[in-house]
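Just one protein chain is left out here, and the rest sit where they should.
Just so it is clear, A, B and C label the chains in written order, and each chain counts residues from 1 on its own.
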């Protein structure tokens, strides 16, 4: 169902890789809602992924760019404005990667060069994107920028490793830059804290399928899907949310506000049975 | 501008008093977006206000009800389903009043009967509304309920008095009931924490005009207006936000994430000048 | 081990019932640290519990009082000042009870008279205590007041019912009154958000033993015990924490900042095995 929510708007989508990607779904959704967009990702992601298929389907152009490189970012904004015919109304930042996670370095054995990369790719790239855009005056008055985050920024999830710190930094950048870009350009900047999602990036996290299940049973509405996240991005890009800024918006079926649910506890209790003595008392470990 | 975001949806708006009311603006907006609604307020508010004019304009019915009275709430839901022809898709709770504020009882001299009234009217009424609706199975699967709140629930504002406690209770009820109604009926329940707004209720708060100015200069996007709040309600009632629940959503131009802004500090500094000695040093009080 | 942290200080402990009570442990600890105290609880609790034994051991007096009754509270403060020989330096509020929980009324089937009682006993009693003390000028300059809370005020735990709302209200009262009593009397007011604890009150919560186990495995340091909570109260009553106010202080072994721990997940996974197909894929429910 389409509402023409973004009719006439120009957008840039960073980070679509394949059909599972939230950025991919968002690209489809915003075009459906009437926007014209460009797509961008790293050259290596463009080779690995299937982005050209999406570009064809949506009739839009791909601009290869490394989001940690300011010159590349300038190119993305300059070309996007040329192609789309004016300043940009919305931007999605869906970028994150940890070499420490990939190389299975645990959080108490981080490689600090890798940590620098994690932060640069997953968080500082967002600042570079915003600073570049602001210097070029590339985002239209009243524009909207979103970066995707995860609740590990607030609470520790084993195995999420230095990505938790990267997300905390990302959310801080959204606030810090949101203040300045709001004051000077009426641009709003928010992060969406999304349920665990079975994307290519998400699947890389240790024990993801079990965490996915836990989150799903904890959340009264179940986990939010990539498609639903795309819907939420669309409303946050629209003119109906123009006074929402500097926020971290939970899009998680309620997970962030649940301490323990009956459904999750039912599963937990089954596991507990192995720790019980014959009279049903828990043997605390 | 209208998007038909709520086409075919049925809603109930509690608490519209006059043209300044957020509930009034929301009623106008949701009808513009294609919804059919009923309006409700207390008999005394109906006499004071100009709700019949709105009902006429929007071609909808008014159901008088005291939101602290369970029987009245049953009537609201039963009649609304009859009039609108089916279960309710969305509800707005925009109700709040403190006899302690009205009678100028300070927070360290509260009348406890008044406090009970403040909590009953401003917070417990929300639980009564939800419990009544759930017992009657009056809210459709996937429905959305919003109550209006204020950031005094998190941080103390002098003069806001026991309304701060009422808002904290209100937000807790949204979470507690959101868990149950989400799990059992896919109904999402959120609060919107709105900028200070120059409504009839808002104007009653001590020093409101100055607080309004402070919030406005603190917020990079300025205060959110009643119209903008109505827009935000519309997207939260729509099918594009179906996995957002148990949240307190700041709609405040960024205020909640600002510690001190340059604009507010400029005003503050002018005030400070009176406290400075001849060399410009602040005389700390 | 004792440090004479509270030497010469006068305190009042509300809510000790029996040896399991946090208030009981706190009474023992603060006396060990050099304070002189009075104990108070309702007449009915005094009959049920074993408070006279504690009073004897600590050589202190018991003042029967219903904490929802302002006159009784006046008596507590007046007599305590007489007995202890001066204004009060610290107060512990460890009071909570829900008739809805006791009578097994679920959260979507609350009895509203019971809800009023839950809020009055568990939260409004704290305001009454503070307002009474302030009117009588009963708390010394630089004094410290603590109420015990639980993280259900922030996140929903199934079965915790309307006590979650009461705790949210309690924490709001701590902030609201903390502002006023800080400004006018240098009195600090905080809540301590304690791990699930196997007290008489705690044991009444549905599925408490399993929740206790879950919290214990989630918390890197394990659940905080009643004795450890007493230690924490002692430092918050001491002169070493004089600028901490209006805070909700988590004392929970880290629980509040953990999203999922390896230990809790190990148990959860065992439970999950029953939901897996032959190839180890989770069958999502």
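Just so we're on the same page, a residue touches a chain if its C-beta (ideal position, glycine included) is under 8 Å from a C-beta of that chain, and two chains touch if they have at least 3 such contacts.
Since this is a predicted model, take the numbers as computed values, not measurements.
Within the set C:9, C:117 or C:251, the residue that contacts the chain not displayed is C:251. Within the complete assembly, A:177 is the residue of A:3, A:24, A:90 or A:177 that touches the hidden chain. Of the options C:15, C:159 or C:178, the residue whose C-beta touches the omitted chain is C:178.
Screening A:129, A:153 or A:272 for touch with the missing chain picks out A:153. Of A:6, A:39, A:92 or A:115, it is A:115 that touches the chain left out of the display. Those residues of chain A that touch the chain absent from the view are 70, 107-110, 112, 115-116, 119, 124, 127-128, 130-131, 134-135, 153, 155-156, 158, 161-162, 164-165, 167-169, 171-173, 175-181, 246. Residues touching the missing chain, restricted to chain C, are 1, 3-5, 175, 178-183, 186, 188, 195, 219-225, 228, 231-232, 234-235, 238-247, 249-254, 256-258, 261-263 (touch as defined at the top).
Contacts to the hidden chain, counted on chain B, fall at residues 151-152, 154-159, 207, 209-214, 216-217, 256-272, 274-275, 281-282, 284-285.
The rule we apply is simple: only the chains that are shown with their structure count from here on.
Look at where the CA atoms of chain A average out and do the same for chain B: the two points lie 30 Å apart. Note on chain placement: the centre of chain B and the centre of chain C lie 31 Å apart, centres being C-alpha means.
Those residues of chain A in touch with two or more other chains are numbered 256-258, 261-263.
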